[in-house]
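I have placed the structure first, in the form of structure tokens, so that the comments after it can refer back to it.
With one protein chain removed, the remaining protein chains of the complex are shown where they sit.
Chain naming follows the written order as A and B, and within any one chain the residues start at number 1.
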Amino acid sequence: MNWKRYERASDLNGALTLLDRAEGTGRVIAGGTDLVLQLGQRQKSAELLVDVTGIDELRGLCASGAWIRIGAAVTHREAAASGLLREEAAVLAEGCGMVGSPQIRNIATLMGNVITAQPAADAAVPLTALGAELRVVSAAGERWVPLEEAYRGVGESAIDATREVATEIRFRRPGAGAKTRFFRLARRKALALPVLNGAVCLWRDGDAGRIREARIALGPVAARPFRARQAEACLTSDRITAALLEEAARLAAGEATPRTSLIRGSEEYRRAMIRLYLTRTLWEMLDIG
Amino acid sequence: MNEKSCCEVIGRSVRRVDSQGKLTGKARYAGDISVPGMLHARVFRSDRPHARILAIRTAKARASSGVVAVLTHADIPGKNVIGQVKPDQQVLCAEKVRFVGDPVALVVAETEAAAEAALALMEVDYADLPGVFTPEEALRPGAPKIHEDGNLLEEHALRKGDPEQALAGAEVVIRTAYRTQMVEHAYLEPEAGVAVFENGRATVWMPSKYAHADQRELATVLGLAPENLRVVNTTIGGCFGDKVSLSAGFFAALAAVNTGRPVRTVYSREESFIATRKRHPFRIDYTLGASREGRLVAAKIDILADAGAYSASSPTVLFKALIHAAGPYDIPHVGMKLTFAYTNNPVGGSMRGLGVPQTAFAHESQIDLLARKLGMDPFELRLKNAMRPGSVTATGHGLGDSVGLVETIERVRREVAAIGTPPATATKRYGWGIASMFYGIGQSARPNPGRARIEVDEEGRFTLFIGIGDVGQGSSTAMSQIAAEVLGRPVEEIRIVAGDTASCPDSGVTAASRVTYIVGNAVHMAAEDLLTQMRDLAAGFLRSAPGKVLYDGKAFRTVEGAGRQVSVAEVVRSARQKGGELCGTGVFDPSYTPLDPETGQGEPMGTYAYATQAALVGVDKESGEVEVLKFVACHDVGRAVNPKAVEGQIEGAVSMGLGFSLSEEILLQNGRMVKPGFSQYFLPTALDMPEIRSLIAEAPEATGPFGAKGVGEPALIPTAPAIVNAIHAAAGVRITDLPATAEKVWRLFRP
Partner (left out) sequence: MDHGVKIRMKVNGQWREAETTPDRLLIDLLREEFGFTGTKKGCGEGECGACTVILNGRPLLACLIPAAKAEGADILTVEGLTPEQGLHPIQQAFQDEGAVQCGYCTPGMVMTAKALIDENPSPTEAEIKRAISGNICRCTGYTKIVAAIVRGAALLRGEAATTPAGVDRERVPQLPPVGPG
């Protein structure tokens, strides 16, 4: 016997009340594609599941002022197909289009991709590069959690889904000068977690010879989606040259901490691929080579 | 109206007889069957690779809600031993477990969930024994013994000519060590079975490609006379050589006999990975000698295989490997040694190709390396040495006329030339690789008769009874086509019953690509037999001689044709009035001579199929990633009974071979599988598949039905070496252990 009750909340207050009354034995479910398996394998437990995908206010994906807001019920399919994202944050649309399979993308949510706390998550990695944050609501009130602080460990979220509802992801619109790109290496072309994925966001300076800001997120090369900050700093430190990009990629490969895995490969190979894929991505984004 | 001429049905891509049921969801797989009052049984399996069982404590599981029984070895009514070649495996382990997944107990409950929950309450005390996880370790003196009589399961040699001397004198010698990995069949339907036990008789519905063998083996386990056990084959959701012997149906039957209630057992995917048999990993040390002109003079081949915990089909795999390891070439001097060792790994079983995909990887890599060393075109080198009618195989088998290898090489060469090779880019290199093969149809050097029976009823309707189940490859369609051809009827008017021990003759197993050739012959003979019987009776009716009676599919008339005719239905009715039944039977067993135990010489197979395949790959010079872009396959099948089905076999085999060469591998750590299941076992998806061009060559086999041989396994055999040779052509590196992961290729680029 697994969960004993399944409730579909129609508004946020209703969901919070259900969780509150369950006193820690309830748990939020959205698409459920990971959670159902984890519950079945007893990796997680819940007496009550509170389905939040029917809550209207969690459904939108839109631009609002300087922000792009993505409700907790938005699926990977919706994000991958979103004209707004393709236009302004292609890296996220591209990442969302690589999650699992079409059937998974049809129901699994971006928020779930974050809360499930896997370092390889194809939506969470671009969201990390985009500097996203999560709105988390509980009986105690609401808070905003930067995405990078939403992880406790592999498979362990800092959001307590037994008491809190993460309602929305937001990030600043990258703006017209930004370029974003996603890359991925996997054992086959669909239905596979990546050996390596990465998201790069670059803002060029008015003086076209320099990068004003760079954000690079990589997975699964650490316990959470990993910001390659040394590489980012390197990219803004000097004028754009092939040598600068290669140096940034070399730094990223050094600061990430992939481990040798029978399935994903040796640490050495994975570092080499970070360097290779990042170099190639940066070259393409900056039209070098 | 005249006698019909060949062939109305043979050689045509008629629709499959079973596709409607499969497309509408009406086809019943064992897991779809539900019987009122049915219980659910789940197997409790060892989590130790090698351990003595001290105690099996079932009380907590028994007390769990919904549990009806917990069975152990003590509850087996008959003999607690199985093994179709060598009986060395227990149904439920009594004293010892030998691999992670060995069955120890059976939990029977009202619901699947209750059975599942009770599994967690099972307690077994083990005393761990040192495990043995490679065949090398297993054969070391003093290694822990997995079975009483030691870890050497089987050993055989082959000797033709004087390979040592020939190699010593050879102008060019290539010696390479190869390794292949453990592979899972990964049929989409997990094992399932449903059993009912009433009045001392049991019926089991299960996907069985050989119902009669399952009946014989299971009857001894259940302590029943075989006639009191009926095995009914259900729609088989793929098998690729597995789903044989100890399967879910065995456990369902054991539970039904013990509880007196109907029982269903369905494996989870994880269980299917852990518990079922696998493709044997091979280590192959291959030495090939040739003249400077590219004439092969000698081969010396050493094979060591990991057979896992039990014998299963290891002997079958060993002999197939021995017969084929020198490849489809005329080589005067050949020496081989094959050694199969027990380990505490998952059990090595039969899987599509029976050891030959492994040996073909080695010999086709060797041929490619030789071509490079000699600076010869690899097509040319193969043509120079290819088997032709009259060539002699490594076992000393002089070949007959049906040897289409040269045609397959030439046609693939033309196709490859027409497609061409894309130019290299900054990061990608492209290249074609080719590989050829031969494959003996049927079981090696032992009797493997196929039987068939055809009945006709008073309405003139024909029913074909065969013992073999259609594993998805389309055998029921092909067999119906053969009967339809002889009987002059459309395929859909031949009713077929396949794999029910209550009504079907023992046709042998659906394996070794034997069905079309062997059972097809039996069907052909049964149909001819029935037609002869009907014609004789009709002749009496028509007051004519049988030789002067014509048949048009519905009725008989005399050659003179004075309007007199008698229908099939009338012939049947009249026979029955006289107390006779019309029933055609056929049995075919290909001729063979046994292999000499010392030299491995003999004529083990009735006939051989031949093929050449070519792969175009793109290799990323920096990441080692390999993408297969195009594929060409030409197969000599003797005669394509159903060309679309032959193409389907080729296309499916290419996907399986693509997985074998690039991505599929069962990873073990001290006998424990790493992440058993589909999520980390990389079967090719639609996006990973290249465009495939299938070409059919037909060198008719005189002893085959309408000239047919077979294609099921041959289609897989050259795929992996074609891809590996293409990687070499593209990127200049040689993969010698499978799978060719991106990291392995990348390492070869490093200085």
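Keep in mind that, in the parts below, contacts are C-beta pairs under 8 Å (C-beta built on N, C-alpha and C of every residue); 3 or more make two chains touch, one makes a residue touch a chain.
Quantities reported herein were computed from a predicted structural model and do not represent experimental measurements.
A.B. asks: Looking at the full complex, which residue from A:Gly71, A:Gly100 or A:Pro220 touches the chain that isn't shown here?
C.D. replies: Within the whole complex, the residue contacting the unshown chain is A:Gly100.
A.B. asks: Any idea which of B:Gln90, B:Asn151, B:Gln215 or B:Thr235 touches the chain not displayed?
C.D. replies: Considering all chains, including the one not shown, the answer is B:Thr235.
A.B. asks: Sort through B:Ala653, B:Ala722 or B:Ala740 and give me the one touching the missing partner chain.
C.D. replies: If we include the chain that is not displayed, B:Ala653 is the one touching it.
A.B. asks: What residue numbers in chain A mark contact with the hidden partner chain?
C.D. replies: Output for chain A: 1-6, 8, 29, 32-33, 36-37, 39, 49, 51, 77, 100-104, 106-107, 189-191.
A.B. asks: Applying the definition given at the start, please give the residues of chain B touching the unseen chain.
C.D. replies: That gives, for chain B, the contact residues 12-29, 31-36, 65-66, 110-111, 113-114, 185-190, 194, 196, 203, 205, 232, 234-238, 240, 266, 268-269, 471-474, 490-492, 495-497, 500, 644-645, 647-648, 650-656, 677-679, 683-687, 689, 692.
Everything below uses one rule, namely that only the chains that are shown with their structure count from here on.
A.B. asks: Distance from the CA centroid of chain A to that of chain B, rounded to the nearest Å?
C.D. replies: Centre separation, chain A to chain B: 44 Å.
A.B. asks: Under the stated contact criterion, what part of chain B meets chain A in this complex?
C.D. replies: 113, 117, 426-427, 622-623, 625, 663, 667, 669, 674-675, 679-680, 682-688, 741-743, 746-747
A.B. asks: For chain A, which residues count as touching chain B in their complex?
C.D. replies: 1, 185, 187-193, 195, 262-263, 265-266, 269, 272-273, 276-277, 280, 289
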